[in-house]
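Complex shown without one protein chain; remaining protein chains in place.
Labels for the chains are A and B, by order of writing; each one numbers its residues from 1.
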Amino acid sequence: MGAFLVRLLFQGIVTLLVVSIIIFVGVFAIGNPLYVLVDPSAPAEVVQETLRQLGLDRPLHEQYVRFVLSALRGDLGTSYVHALPSLELIASRLPATLELVVAGLVIAFLVGVPLGLLAGYMANNWLARLISSLSILGISLPTFWIALIMIIVFSLELGWVPTGGRGDVATVLGIETSLLTASGLAHMALPALALSLFPLALIIRLTRAGVREHNRMDYVKFARAMGISPQRILVSYVLRNILIPIVTMMGLIFGTLVAFAVVTETVFAWPGIGKLIIDSIKVSDRPVIIAYLLFVVTMFLVISFIVDLITAALDPRIRLVKAS
Amino acid sequence: MQDLSPIAATHREPLLKVRGLSTHFTTVSGTVQAVDGVDFEIGHGEVVGLVGESGSGKTMVGFSILGLIDPPGRIAAGKVVFEGNDLVGLPERELRGLRGRRISMVFQDPLTTLSPTMRIGRQMTNVIAAHQAMPMADARQHCRDLLGKLGIPSPDERMHAYPHQLSGGMRQRVCIAMAMLNRPSLIIADEPTTALDVTTQAQILGEVRKLREETGTSFIWVTHDLAVVSELADRLLVMYAGQIVEQGSVETILNRPLHPYTKGLLDSIPTNNPDAKRLPQIPGSAPPPGIGIEGCKFRPRCGFATDTCLDKPDLKILEGTRAVRCFHPQYDVEHPLTEAMS
Partner (left out) sequence: MGKLSAFTDSKLVLLAIGLLGITILAALFAPWIAPQDPYDLAQLYILDARLPPLTRNADGTLFLLGTDDQGRDVFSAVLYGLRISLGVAFVATAIAVVLGTSIGLLSAYAGGRTDAVLMRIVDMQLSFPAVLIALMLVALLGTGIEKVTIAIVAVQWARYARTVRGAAMVEREREYVEAAQCLAYSPSRVMFRHILPNCMAPLSILATVEVASAISIEATLSFLGVGLPITQPSLGLLIANGYPFMLSGNYWLSIYPGLVLIAVIIAINIVGDRLREVLNPRSER
């Protein structure tokens, strides 16, 4: 277990280093940050001075070390637009994104697992085919288009929910949330639903495939040979065994959804980090871009680390190894 | 125990009567006749060994009886009369009521037959709960008792364990206990000891024999190992390529095999051939399922085949339950069948 942990940690750190080099080289070498900071028509000595202040006259590797060191101190620069430290900016927008992602995942799980069980159990009838086809659409259609259609139908035509924005928030333990106000929930419904479609499709497919695979296994056939009802076999035998990969996938997809939220948040004007990064890219607010990319990549690595640990904990076979 | 002799079993209505059972699998490359017109009976309290190489359709006979043939397979023809009712074509609901209650099955590989994420106790009580309303405490007590009888030390602890925490032998004992929980009258044991080491195998056989004497359960003991089945069975059915080629009591088959295939099987057991430098083998290998063979299916591998064998041989009943499907049964010169019958 110890060696396993160390190897995981090492892999994560290497990946993070590689990504930070890519981002660093990308931002500091390809694009010249100087002309964002200094008016290009400024006198030569002002340009030189800024150059020196930023350490941009140093060799690339030295600059990279400085970049990493200040990054380790939590300093990723200050947003040109918001005049706030970029990490702080991200932290303030993060709760909105996280609650959207969590809501989307919960919807996907609650809807996807039953549908997947149904599709897997029914094998080849029309309902199973319909569910499978819809799940293919959920994966291949661009999310923004589905989101637009949802706005047209549910907001503009039916008038059930607002077209965008976050609505009222309540503050719990210093964190703002939309989940506790009626207006917040109404604003959240569509974006959460739109965001849930992609994981929903994946969960349906994974559950369906799992049911089909496990239905061929000996333990299911044995349970059938013991006269246990199909419903019971599906829910308390098969589901129990395929839940581990489903939960693992949901954990891994958490990071993907934070990245995916970029689209949903833009369509629904949801003030999370996804909308922040798009706005920042449009005005070349580089410190925010760097902070966002590094933050999301780090989050990704941390999540896959945690998921590996949880998988190990969930599986009784691995749990035993630990206990003995 | 009454009615244990095979002759007596035929006098009254047997527990299970299989007639013309054919199970076919439809695949892209054609229809595979996994079971091809099988007839046999199992008497009350009788243990019948079903012997044959892998791929001979033994397992499919078991699944066919339980109605557990999944598409693309189906029972194409035949009857499975159990306790007076034909199970073929019975609605799934009624079949499910029989499975695990009147007819049970034990699988070959104990490592894969239990759900890995559910405790043993829960899996066992589920089998009881599927068929009868019993208070949980009683159900658990019943499970503990049965596990104890099968030689599992401290059954209470084992019931809290997950399958992977038990050895293969322990797991197979659990499976056998599960099959016996509802006191079925017939258990189909599909090579239950093949995956285990010899010592465990012997122990389990002993425990099963003891329990059987206590409960009077009938068994179909599917195996490719004649030595195992000869210790347990009253009667043998020898299967080849989906058909029964020879049947009879254990002694007559072991001492006076008639079908060249049975003879080949017996010759390849080391203890039967102490002098041989090399064990004789049946030449060739079992036909891959789906390959149609004209006439006798064993013909391509048989040293005694003639042109007669291009016709389909029937299962000829010689006397009582002794029958053989062969045009050239190998009567032993020293012990001809007629002598054995007299």
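We adopt the following convention: contacts are C-beta pairs under 8 Å (C-beta built on N, C-alpha and C of every residue); 3 or more make two chains touch, one makes a residue touch a chain.
Here the structure is a predicted model, which is why all the values come from computation and not from measurement.
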Exercise. Can you list the shown chains that the hidden chain touches?
Worked result: A
Problem set entry | Residue, one of A:215, A:236 or A:266, that touches the chain absent here | A:266
Problem set entry | Option touching the unshown chain, where A:10, A:145 or A:160 are the choices | A:145
Problem set entry | Residue ranges of subunit A at the interface with the undisplayed chain | 15, 18, 22-23, 26-27, 30-31, 136-137, 140-145, 148-149, 151-152, 156, 163, 212, 255-256, 259-260, 262-263, 266, 277-278, 281-282, 289, 293, 296-297, 300, 304
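One rule holds for everything that comes next: only the chains that are shown with their structure count from here on.
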Exercise. Where the centres are mean C-alpha positions, what is the separation of subunit A from subunit B, in Å?
Worked result: 54
Exercise. Within the complex, which stretch of subunit A touches subunit B?
Worked result: 217-219, 221-229, 232, 236-237, 240-241, 244, 316-317, 320
Exercise. What residues on subunit B touch subunit A, complex-wise?
Worked result: 66, 68, 96-101, 104-105, 107, 109, 112-118, 126-127, 130-131, 162, 164-165, 175, 178-179
